[in-house]
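Removed: one protein chain of the complex. Kept in place: all other protein chains.
Chains: A, B and C, in written order; residue numbering restarts at 1 for each.
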Amino acid sequence: MIGYIDKIREVSRKLLTEEKVDMVIGYRKGSLPMMTEPCFVKRPEDVDTLVWDSNCRINLAAYLMDRKEKIGIIAKGCDSRNIINHLVENKIKREQLVIIGAPCKGMIDKKTVTQQFGQEIDEYQETEDQITVKGGGVEKTFQKVDVLQENCAICNHRNPVEYDELVGDLVEEQVDVDRYEDIRRIEAMDIDEKWNFFEDILSTCIRCYACRNACPLCYCPTCFVDESKPQWVGKGNDPADTRTFHFLRAFHCAGRCTDCGACERACPMDIPVRLFTKKLGKDCLELYGWEAGLNPDQRPPLDTFKPDDPEVGIK
Amino acid sequence: MPVRIDEIVTETEDKMLKTFKFVFLNKEDEERFQHKAGQFAELSVTGKGEVPIGIASSPTEKGYVKFTVNKTGLVTRYMHNMKVGDIMGIRGPLGNWYPWETLEGKNVVIIGGGFAFSTLRASIVYMLANRDKFKEIHVIYGSRSPGLLLYRDELAAWEAAGDIGMHITVDGTDDPDWKYNIGFVPTITEKKAPPADPDTYAIVCGPPAMIRFTQPVLDNLGYAHDNIINSLEKRMKCGIGICGRCNIGDKYVCKDGPVFTLNALNHMPGEK
Amino acid sequence: MGNLLEYMGIERDRLHFSWVSSAEASKFITVVKEVTASVKALGPAKKFVKDRRQVS
Partner (left out) sequence: MKVIKIDKNQWAEGLAKLEGSYRMFGPVAVQGKFPEFRELEKGDVPNLDVPNTHLSAKSVVYPQSEVMFEYSLDEHIEDHHLLREIEKDYSPRAVFGIRPCDAAANLLVKRNFDSKEYRDPYWADSFESCVFIGHACENPGGTCFCTSVGFGPFNEDGLDLLLVNSGKGGFLAKVITDKGAVLAKSAGWKTEGDAASIESLKKQAEAKMSSKVNTDQLSKKDATALFDAPFWEDIGFACLNCGTCTYSCPTCWCFDIQDEVKNKSGVRMRNWDSCMYPLFTLEGSGHNPRPQKHQRVRQRFMHKLKYYVDKYQAGVQCVGCGRCVKLCPVNIDIRTVCEKMNSYQPA
């Protein structure tokens, strides 16, 4: 994965020079160690600003919505699945896109590394399997597999699902991952335990809606929380309103969420909001055998009806 | 300031605009509410919220205040279902006003369109009550059709009185008895506006498209940008310049505006 | 929806789904009886209830 960048720049330069695309969406170096910043490149001579490392966490599909240009876009497994979502939901046209596939072995979780390092990180380096961080006169090396983002660690679609170019060899998919261990643990709780569990994790929510805004699925012109006629949910930080928001947001992502982790990454309070969306992912998988963003020609389960759909709880 | 709804008049045939006449519950509030034409106030409906609306009555009309309210959002929709006698609130007056200190002794042409005519009505009534303080007064007012004109009875009365030049226009009509102009406001402005003069001021208030197309007309006529006065609109909440949303550059439309000369607007970032 | 509500800690029996045609009067009665009975059995909802917010 470490060597992708030459190929990324080469492909981008070619696409821009031959005017096959108006812009390439990728990542550039961040101002902080272990950070990259999503960016666009419009001129072939600027492609060298593009970078690639294990900090390219952001889901670039979030930047495609309603764009009119022809776009080259770098896509990991999750990005490509969200691009497919956009195609299915008519948010962008396939002809507009040149998907530059980047088979992914998972992105590093900066929060985990910072926590385990226990110091402010001043410098960062990585090799194929390891990362090394320095700061405060201390240096520490981690195995990448130990510090992946949680959603990357349990990812079973690391290769781009759809692509026009490929910047590296396809990687082996993880087959034996248990994606829903945490969900089952909650499912096993009794009803009040469940309630209190979520009451606790949502107690720090500041209702900034960062999870929604960062989500590549959340593109409604007016979100239900912003509606005033009628007003579905109160705008203060009352726990009942907060929970209503999280519950409904998750439900709006049912059958669409690719577990890209954008919501949790954006949450300034580190609330594990994926616990909601993953539950719905699990239900969709178990009830309808569905995983989102794998096929641009297939409608998602919640907007189709089949006579043999399981009728859960319908009397 | 608590007020009671004293009268509700449906202004337009699409029933989207109603004029509310409020009387203050407390006499002291009435005395404290000293406004000038061009200002606005926040109308408050408990349980729904507040909405910033231009004051349609002139300070010379005593004992009540009037607001013309377009049915759009949560509060205005609710207001359209309220009845005479209902209690609500007014917070104001807020914002600045048309520069009456400057306008005295000058020619004034008022150019308005659609339902943005309410503070212009206040201005006209105010000027008529102080008619000797102003030189020539012209009013160019247009709407899409005759049924959408606000204050039709008053328009007719002003026209009949003859001490101001009234130029009413509609974009189009199939009414054979329509006796006024037909054409867009910019076109009528071109024909009817008085010639530019350092002593002639234009007050322009209307939908963005009207303002955009009237501007070149006034430029052609030679109006200096200091002599063109605009009134702006923004989403507002506090009305006193502290909640942060209605700024253009370092000016808050609710407090430093809504009235700006075009010259001032030219020196502000283009976020209108 | 029921799944997610239950997952969050809302009693399953507070939410019911049913298909009832306009011609199925007796089914409608049965369903309503069932719903009211199961909700009554649960008692008043204590979750998702908004208290008067505290004044700070």
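Keep in mind that, in the parts below, contacts are C-beta pairs under 8 Å (C-beta built on N, C-alpha and C of every residue); 3 or more make two chains touch, one makes a residue touch a chain.
Not measured: the values here are computed from a predicted model.
Shown as candidates are B:T72, B:N130, B:N220 or B:N263; the residue that touches the absent chain is B:T72.
The omitted chain makes contact with chain B at the following residues, 2, 44, 46-51, 70, 72-73, 76, 86-89, 208, 233-235, 237-238, 240-247, 249-250, 255, 267-272. Against the chain not shown here, chain A presents residues 30-32, 35-40, 58, 62-63, 120, 122, 204, 206-210, 213-214, 222, 226, 234-238, 262, 265-266, 268-270.
In this text, only the chains that are shown with their structure count from here on.
Across A-C and A-B, the chain pair carrying more C-beta contacts is A-C.
With centres set at the average Cα position, the gap from chain B to chain C is 51 Å. For the pair chain A and chain C, the distance between mean C-alpha positions equals 34 Å. Of all residues in chain A, only 183, 186-187, 191-199, 234, 236, 238, 240-241, 243-244, 247, 250-251, 276, 279-280, 283, 312-315 touch chain C in the complex they form. Residue ranges of chain C in contact with chain A, taken from their complex: 1-12, 15-19, 31, 34, 47-51, 53.
Taken in their complex, chain A has these residues touching chain B: 228-229, 231.
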